[in-house]
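If you scroll down you'll find the structure; I have some questions about it.
Note that one protein chain is taken out, while the other chains of the complex remain in position.
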Amino acid sequence: MTKHNGSKPEVQERIGVYVCHCGTNIAGTVDVVQVAEWAASRLKTRGVVIARDYKFMCSSLGQELIEKDIKELGLTRVVVAACSPHLHEKTFRTACARAGLNPFLCEMVSIREQVSWVHTDKEAATIKSQAAVSGGVERVIHHEALEPLTVPINPATLVVGGGIAGIQATLEIADAGHHVYMVEREPSIGGHMAQFDKTFPTLDCAACILTPKMVDVGGHPNVTLMTWSEVEKVEGYVGNFSVTVRKKARHVKTEDCTGCGICQEKCPKKVIDEIYEAGLGYRKAIYTPFPQAVPRFPVMDVDNCIYFEKGTCKACEKFCPTNAINFDQQDEIVTLEVGNIILATGYDIFDARRVSNYGYGRLANVFTSLEMERLTNAAGPTNGNIVLRDGKTVPEAVGIIHCVGSRDRNFNNHCSVICCMQSLKFAHMVHERTGAIVYNFYIDMRTPFKDYDEFYQRVMEEGTLFVRGKVAEVTDATRLPGEEGKLIIQVEDTLAGKQRRIPVDMVVLSVGLQPRQDSNETAKLFGISCSANGWFIEKHPKLDPVATMTEGIYIAGCAQGPKDIPASVSQGAAAAARVLGKIEQKEMALEPVRASVIEEKCSGCRICNDLCPFNAITFHEDRMVTEINAALCQGCGTCVAACPAGAIYGTGFNNEQVLAQIEGLLLLNVGDEPVPA
Amino acid sequence: MVTLQALDPPKAVPKLIEDLTLLDEVSARTAGVSRLEMCIQCGTCGGSCPSSADMDHTPRMLFAMLRAGMREDSLKSNTPWICVSCYHCVVRCPQNVHIADVMYTLKGMAIEAKLFRDSTAPDFSQTFVDMVEEYGRGFEFGLATRHYLKHFPLRLPSMAPMGLGLLSKKRMTITPKRIKGIKQLKAILKRAKEVEGDSHG
Amino acid sequence: MAKYLFYPGCSMESSAKAYSDSLMAVAGPIGLELEEVEDWNCCGATEYLGISLTPAYALISRNLALASKQANGNRTVVAPCSACYLNLAKADYYMQEQPKLGVMVNEALKAGGLSYKPGTLSIRHLLDVMVYDIGLDTIKSKVVRPLTGLRVAPYLGCMVPRPDYENRWSDHEYPIELDLLLNALGAEVIDFPLKTHCCGGHMPHIGPDTAFELIRRLISSAATYETDIMATLCPMCQMNLDAYQGETNRHFGTNYHMPVVFFTQLMGLAFGLDPKDIGFGSELVSARKALNKVGLEAPELVEAAPARPRKAEGLPMPRPLPTRGPQRAKKDEVAK
Partner (left out) sequence: MNNNEIFEPTIIGFTCNWCSYRAADLAGTARIKYPPNIRLIRLMCSGRLDPTFVFKALASGADGVMITGCHPGECHYLEQNYKALRRFHLIRRTLKGFGVEPGRVKLVWASAAEGAKFASETAVFIEEIRALGPLHWGKSNGYTPFGGKPPEFEPAPESPEEVPA
């Protein structure tokens, strides 16, 4: 341990300190000039030979400044006081390396995120910055020249979720010639988009543009498609993940099944299809969710199958021409070895029954937007006829309510992004198919992005009646003449400043998007973070939207936040590009933060033996010493902290470095007497 | 030669109406946390209100006026007095504004500033409060007769059968009941009024 | 025996005597023991809050202070009246949300030698206690004269299910508690769409025209469902719908005859008590016809009147939300 009685031993290192203004981001709150001057004078005895401040240290000129000093002044250590190391540590390490200094001899201290942006008192912020620099200087003295660890990148990739974002990512990678495992928990890929009829603003048919992509995935030589499957365990790290997948029993031998559909035809059990048909239609107990499903093999729903319930039936087995039915099939556990993972797990829709004043579930002719998608879909339960729940009456007036469950503190705070456009799409389709009067009830009309506002204009031209006001209630309790037999939408028309009661035949609730109900568990499974409401958190909201804090795990589509199809496709492609970049590198440099045992010091007490969750620690009975396998060690340092003999050395975060940083932060290193500047 | 001088006295130059302290004042005088500044003008309140047809302004509009600092117009509005405290708007408000309690605040402020237009409601409240302060309990007979005599004398004949019905069915008593601790209650209310006065400076 | 502190409120002594009588009559059989808060005062109804803040909350809080002194380990106060229930609950809640209010109120209470620590008591409505503490099974077990065939519209009014600071009710707009209770009594419960809409509150005194329209909406909607009787749980609702019904009829030239009684009266009826002892006869719109209907031995179950159009054919309806008890919101949070 360092001695420190105000008269520390002269340091042999030659240290350069660089203080960044970051424009006014830092300099607005911290007196950066003062910090640099202070470091130059007060930390001289600690080896600081030069301290500079500069407008933008991360600019090429700023980096050249450091490089020049390393070369001309013979610096052996560099401290950069700027933003968070998570942003620019790599930048400055690379600069050092260019000038011939081992990159790990550079230390970054954060005086932006942790000082200038969170404090207002300039004097206190300046002192805190000085302390941070001082801590960095003391720490860097104890740094060692290190070589980065490299790990090979397994070129295979796992994509979780077979919606449009996952499909896009899969195809990009597979087309580039690398193997992709796609895991989807439903029987078919396609996601929510497969349920839609038209897509805004161009009104392309969803199936027409999606099906070819689904077929591509299903038949791609580089894709292993695993539907009706779920990820159960993820081990390992970037480059070499080992993923355990449960392939749920389909009770259909996929190697024999031709997808002819006879089993579905013969199955006597009809079940309401809550998933694909949004509860509006029926399926059988053995089924493929929709005709274009990929793969074409059906699955057996054992909770509803008569054979599983009563022990007799087996109609599907009797009629199957290829003997592909297997009632005894068990779940299968498969382990996949992949280098990168893309999560595209999508969203859930808001449960409209929670807004009891809109009557969904109580009033027959209140529908959700997803139900409306099925109603308008030519392959849906009504063959695309927009009718009331009696299955035949065509509505004469339809009210479409925006923001259901969104922008509402009682439910979800966020704007669900797609509802305005989706509601406009419905307005158009109701006009086109029924000629009914259409009302749209909105709080704010949000139509950004290409051709969206033009679509709004078009729907206005078609005669849709827009009412600005959040609907208060939908009721069948009549109050005024003319309301009998109708649903009444009660709302304040905020532009007229009057309460209105508008009788309609049909109400469509544009329900919001919300995170998957199990998104927290998914995040935990893959070791990434979720925001408080359950969206996956990206590495940087603007500059790194598809990466996560965990190397090798990427996110795409609505799992990251509500978005429309174009944005989901873009993210899928972006995540794929990131993964392809990693695959091209073939190997990847990792922080050489690893633990190792100094054998002479190890007493063989075995305290550390049970602490490693990665099984990197083994004990050699013969020599009575412990050894750490560097390939398995992830560098958390728990064993380092636990060793009573101090026999475990934690590279990058060794005891001397941390203890010295403490002293530096507490300014024990600057001595009692101020050194004149 | 005709001069126009005699026709009209000169008009006052219009004043700026914005009184940006109004919103804060209303918030500060409301029980709990009003969240009035969070209103997004969606109209859920005005749409939910069972009595909005009789209001000068929907609650939403009133909140916009408070924000705009229209002190006199907003305190004169009959809206708070028509509010029936049904709390439909409160539970539906997407921003969790304490709407019903803001209405109570506005009533109190209107009484203080003597800005209400129709005295029926404030009188009713005051009569009720007077009775409670006197007896510690509500006194329906006294309240109803006193209030109706003053504000709806013409309605009294048609209301009489109902009143008689209530009396004959022993659902109204003619003599008020006083609580034992009326002195204690009076002391508490006296102090409360002082505290309230201090809190507005 | 479930024991609670009881805050009756002013109306229970006069206009809502039927509520009081019937409650006392059914409390014994179901094992509900109510200990009245001694020397309680008026809660201020909806009037005092509109005059001045601190005095209004001090008035309410005197009761909280008295109750907490009397509490003796029993921290639940039961109120049968909506306005009383809301005012007590509101004062307790706001003094926690805005500690400044609690300080001002306690300053006032000090002048009377009292004090109250917000959050000490738990304020609950009578129906809440009946359904969730006493339990529907207990109530059902006491039924000797099921109200078979009696079409009852459950009417809760506003201030019990809203704003519901503690999330005690199954829903703010369509709570099912009263339906369940009436169901347990054997009654045919109407899916009454206006069950938590406003009865007019104090408007009969302030803007009678406004009040009559609100009363009309409720009575006429109940009438479309061929309701025999409306069950309420609030003295003011009962007063408005019952006593002002005649005036409302005159105002609109209508001719409704809709008896409105307290749910405890119907409980008493089902428990086999004498209608006289549980306040029947004090309603201004006579409940005689409804009584006759129960007197009849198991009338034929007439496939009744205009229920909601729900057809077996056509598209399936969404499944109902799983029944949620109190603390619904908390459960949801856990689920997240």
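When the chains are written out, they are named A, B and C in that same order, and each has its own residue count from 1.
As a working rule, a contact is a pair of C-beta atoms (placed from the backbone, for glycine too) under 8 Å apart; a residue touches a chain by one contact, two chains touch by 3 or more.
All of these numbers come straight from a predicted model, not from anything done at the bench.
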{"item": "Partner chains on view for the chain not depicted", "value": "A"}
{"item": "Chain not shown: contacting residue from A:326, A:385, A:447 or A:531", "value": "A:531"}
{"item": "Selected from A:72, A:121 or A:331 as touching the chain missing from the view", "value": "A:121"}
{"item": "In chain A, positions touching the absent partner", "value": "1, 4-6, 24, 27-28, 31-34, 38, 84-86, 110, 112-115, 117-128, 130-132, 135, 524, 527, 529-532, 537, 549-550, 593, 611, 613-614, 634-638, 640-642, 650, 652-653, 655, 658-659, 661-663, 665-668, 670, 672, 674"}
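Keep in mind that, in the parts below, only the chains that are shown with their structure count from here on.
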{"item": "Overall pattern in which the protein chains touch one another (line/ring/star/complete/other)", "value": "complete"}
{"item": "Farthest chain relative to chain C (centres taken as mean CA coordinates)", "value": "A"}
{"item": "Among all chain pairs, the one with the most C-beta contacts", "value": "B-C"}
{"item": "Cα-centroid distance, chain A relative to chain B, in whole angstrom", "value": "51"}
{"item": "Inter-centroid spacing, chain C versus chain A (mean Cα positions, whole Å)", "value": "48"}
{"item": "Computed distance of Cα centres, chain C from chain B, in Å", "value": "25"}
{"item": "Junction residues of chain B - those touching two or more other chains", "value": "53, 88, 91"}
{"item": "For chain C, residues that touch 2 or more chains besides their own", "value": "172-173, 217"}
{"item": "Parts of chain A lying in touch with chain C, wherever the complex brings them together", "value": "272, 279-282, 351, 353-354, 356-357, 360-364, 368, 381-382, 388-392, 473, 475-479, 517, 520, 533-534"}
{"item": "Touching residues on chain B, where the partner in the complex is chain C", "value": "29-33, 50-51, 53-54, 80-82, 84-88, 90-91, 100-101, 103-105, 107-108, 111, 120-122, 124-126, 128-129, 132, 136-138, 140, 144, 147-148, 152, 155, 158-159, 161-162, 165-166, 169-173, 177, 179-181, 184-185, 187-193, 195-196, 199"}
{"item": "Chain A residues within the chain B interface of the complex", "value": "357, 403, 407-410, 443, 468-473, 490-494, 497-499"}
